[in-house]
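The other protein chains are all here in position, but one chain of the complex has been omitted.
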Amino acid sequence: MGILINKDTRVLVQGITGHEGSLQTEQMIDFGTNIVGGVTPGKGGSEVHKKPVFDSVKEALGETDVDASVIFVPPQFAADGIFEAIDNGIELIVCITEGIPVHDMMRVWAYLKTSSSRLLGPNCPGITTPGASKIGIMPNPIHRPGNIGVVSRSGTLTYEIVDTLSKNGIGQSTSVGIGGDPVNGTSFVDVLELFEEDPETHAVVLVGEIGGTVEEDSIEFIKQMSKPVISYIVGVSAPPGKTMGHAGAIISMGVGTALEKIQAFEKAGITVAKSPSEIVRHVKLPPYKV
Amino acid sequence: MGILINKDTRVLVQGITGHEGSLQTEQMIDFGTNIVGGVTPGKGGSEVHKKPVFDSVKEALGETDVDASVIFVPPQFAADGIFEAIDNGIELIVCITEGIPVHDMMRVWAYLKTSSSRLLGPNCPGITTPGASKIGIMPNPIHRPGNIGVVSRSGTLTYEIVDTLSKNGIGQSTSVGIGGDPVNGTSFVDVLELFEEDPETHAVVLVGEIGGTVEEDSIEFIKQMSKPVISYIVGVSAPPGKTMGHAGAIISMGVGTALEKIQAFEKAGITVAKSPSEIVRHVKLPPYKV
Amino acid sequence: MKLYEYEAKEIFLKYDIPIPKSSLVSDIYGAGEAAQKMKDVVIKAQVHTGGRGKAGGIARASGPLEANNSARRILGMSIKGFPVKKVLIEEYREPLKEMYLGITIDRKAKCPVIMASPQGGIDIEDIAKNSPEKITTVHIHPLAGIHEYQARMLAKSLDRNNIPELIDIIKKLYRVFIDNDCQLVEINPLAQTKDGIIALDAKMVIDDNALSRQDFPEEENGSLEEIARKNGMSYVGLDGDIGCIVNGAGLAMATLDMVKYYGGTPANFMDVRAGANEEQVKKALEIVSSGKNVKSIIINIFGGLTKCDEAARGIIDILPELKIPLVIRLSGTNETEGRAMLEKHGIRLAASTEEAAKGVVELGNSNQ
Partner (left out) sequence: MKLYEYEAKEIFLKYDIPIPKSSLVSDIYGAGEAAQKMKDVVIKAQVHTGGRGKAGGIARASGPLEANNSARRILGMSIKGFPVKKVLIEEYREPLKEMYLGITIDRKAKCPVIMASPQGGIDIEDIAKNSPEKITTVHIHPLAGIHEYQARMLAKSLDRNNIPELIDIIKKLYRVFIDNDCQLVEINPLAQTKDGIIALDAKMVIDDNALSRQDFPEEENGSLEEIARKNGMSYVGLDGDIGCIVNGAGLAMATLDMVKYYGGTPANFMDVRAGANEEQVKKALEIVSSGKNVKSIIINIFGGLTKCDEAARGIIDILPELKIPLVIRLSGTNETEGRAMLEKHGIRLAASTEEAAKGVVELGNSNQ
């Protein structure tokens, strides 16, 4: 089963006529995703990969039910696309777009909280439940159905981890990329909660990185989980982030480096892998053994 | 018992040092209201009627717990006072101020929805539970403890009704003035729901007036209530409201006059009194008889 | 507060919303001069009422002479009781299509609402009634403001061939609405012409509660409404003969209803507001008694913020000059003091709103 999506999930593609949107729509269709149509203002009435294109989300909803929307709209217009999806009551909004101004995302977040929509991303690779549905841009061939949940802040690193798992015979229940932007929607904890409740998920691989505190924020929840979590946190050798003046130093005092995150995880008794192959080793060991 | 407030409710007065705020604070204290202090920026450290004055709600909360706040701040600053109360997590905010710009109130309303605070008003006389507590400006002597809930959009008309009830030996569980502004907080339905659940309330008197649709909006709920509701709707002889251009006519098409409201109530089988004395008669009749 | 068309258009200009070239004139000489600069003009009466066109307050003219004649005629007019003091001489722009665009407040949704119709003009309300599907309605989140996609939807519903131009106008109109604390801003017709989209008319109503932070010149007309407003009270003239003075709008409406219920007809609605003092009550009596046809007056005060003794003092102050019989009811704060003061002057008091209403109607009947 996996989390958030299944083979029946009806997906709308916002920005379907763009290069990226069109290409990825084709990939999603190939994967088996139930794409019901797309939206590009001014292109209503046309078709992309035999899927109808509408001028607005509202017009799309007049023709078909929609459970989720995936956004490939250019960064300057992406926030508006998210607002449109929220206002139209789309339950799951996956925003792939990279480079959205952070002020836009703060406004989106404040707005999102007043709705019942869930936002995944932006600047994320999306979500894939092998054998069922894919909303996003993860390469099709790397996935393999199974019982490991993957949640990550990265794009290509997620592919690397998923690919490594699959090649070692370890399938995934669902792989989720929450995105690496400073302000985004769904958090590690949100996804971990879903994995904890998902009977198909037996263990979780969490891939973190430097910056922010989303990894630290998930520690308390991980400690309460019944399922094992193997973490992998990158950026140990990364140059220290440029702090944002004194204000940045004051507000983020003493948090955010990869080493600090790793230490915090280890102190909490959470397994920290040092490499993708170590993740595989940990997953194959008891008590996680799948 | 009554609704929303009781003798233990700790009340903060925002705008306590103003003429109105100070006068009404004294009246509330006389009534038995548990006033814990007041707020006026720049007047922190002083006292009004032996109650401490603070510069901000936050500073007040540093010294005392607060369950409710009553706002006597001038209209141009009242919205800010409400925002401050919301941000500080005050559960019940009673805004007496009349003349707040409607754009301010639309912003307040959108903000309020993201919080767990309840706003009563603005431009309202407040709430009184006889024998327990009064937050607002209803004259002290008109109340009498009993089992009739009163909810009204008016100020002085509420006094008239409450006074008439009391003089005829009919006491009130709680009297609530929701305020007459186009955009306000607590609605008729909100109050009716509370009365429906309140064991001390045996019947409800609802006082409505021309304009808007809050009366019509409460009909469905009233029909489901187990307790009798006697309504009184004024403005039958009032000049037709100046419609706001075509837009006003389009948006409020066919609603808002007192006669239309009365007809809608009667059609729904809700008792409509023609005068205060008729309210008394209805309350004393079976099945409402108290 | 309603703005005149020309005032609203001045604001549109500031926000770069396209309007026809125009001149505002208050005499016929100005009209000729203004018309000289334009070929084909429209002369429009500037009055605070609708139906100008049907009343003959709008005229087309070619050249200064015709403009002068029309302006002379219109400047002499009175439309629904409003004398025309100013006319707007506007370049005529032929509408190829007349659309409607309006923003107001949806009380139920508690937020701004934008309405657009591809068919506008004087029949817009009929269109709304008979073909509601032609009106596109979009609610705006008061904190988030208008989203681009919303402006786009509205623009598409107006005219799918001019979407970018219309998006621009819609977003600017929303800014006008917000920045000026509007209760209403309306363009009807919003016209498509051969040179682009243009606002041929403009209507704006400003929230009275926000006037203290907005900068609009108040026009004085010496009306009783205006005098009352300046004294912090609210007066509306009506057709009957019973003057009414009440504190609080709800109680005032109840009082008027009651007067009517007992067979009388109110001469006015007068809310002296909660907290009225001696001076205001006195002023209210002056205003109400100066209304034409007023044969008797009911005063109904339920003291809360208003104190009954203050009200009584205000009444006693003006008593010697007053030629009209009064029925008074005083309740609430300082009731005993107030009643005592009035009774000393031989004034009988009613015990309730109903008794007072009945009393004032009977007074009128016995006078006849």
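As written, the chain order gives the labels A, B and C, with residue 1 at the start of each chain.
Here is the rule we go by: contacts are C-beta pairs under 8 Å (C-beta built on N, C-alpha and C of every residue); 3 or more make two chains touch, one makes a residue touch a chain.
Since this is a predicted model, take the numbers as computed values, not measurements.
*Asks:* Thinking of the whole complex, not just what is shown, which of B:Arg107, B:Lys134 or B:Lys261 touches the missing chain?
*Replies:* B:Arg107
*Asks:* For a quick check of understanding: of A:Ser154, A:Gln172 or A:Ser231, which residue touches the chain that isn't displayed?
*Replies:* Residue touching the absent chain, from the options given: A:Ser154.
*Asks:* Quick one: which of A:Glu197, A:Asp217 or A:Glu266 touches the chain that's been left out?
*Replies:* Candidates A:Glu197, A:Asp217 or A:Glu266; residue touching the omitted chain: A:Asp217.
*Asks:* Touching the missing chain, which residues of chain B?
*Replies:* 41-42, 55-58, 77, 80-81, 83-84, 87, 107, 110-111
*Asks:* Kindly note down the residues of chain A that lie in touch with the hidden chain.
*Replies:* Against the missing chain, chain A presents residues 20, 75-76, 98-103, 105-107, 109-111, 125, 137-139, 142, 152-160, 163-164, 180, 182-183, 207, 209-210, 212-213, 217, 234-239, 244-253, 258, 274-277.
*Asks:* Identify the residues of chain C touching the omitted chain, counting contacts across the whole complex.
*Replies:* Output for chain C: 141, 143-144.
FYI, only the chains that are shown with their structure count from here on.
*Asks:* Quick one: do these chains touch in a line, a ring, a star, all-to-all (complete), or other?
*Replies:* Graph shape, chains as nodes and touching pairs as edges: complete.
*Asks:* Can you identify the chain nearest the overall CA centroid, using each chain's own CA centroid?
*Replies:* Closest to the centre of all protein C-alpha atoms: chain B.
*Asks:* Hey, how far is the Cα centre of chain A from the one of chain B, in Å?
*Replies:* 47
*Asks:* Hey, what residues on chain B touch two or more of the other chains?
*Replies:* 110, in rising order.
*Asks:* What are the residue numbers in chain C that touch two or more other chains?
*Replies:* Chain C, residues with two or more chain partners: 141, 143.
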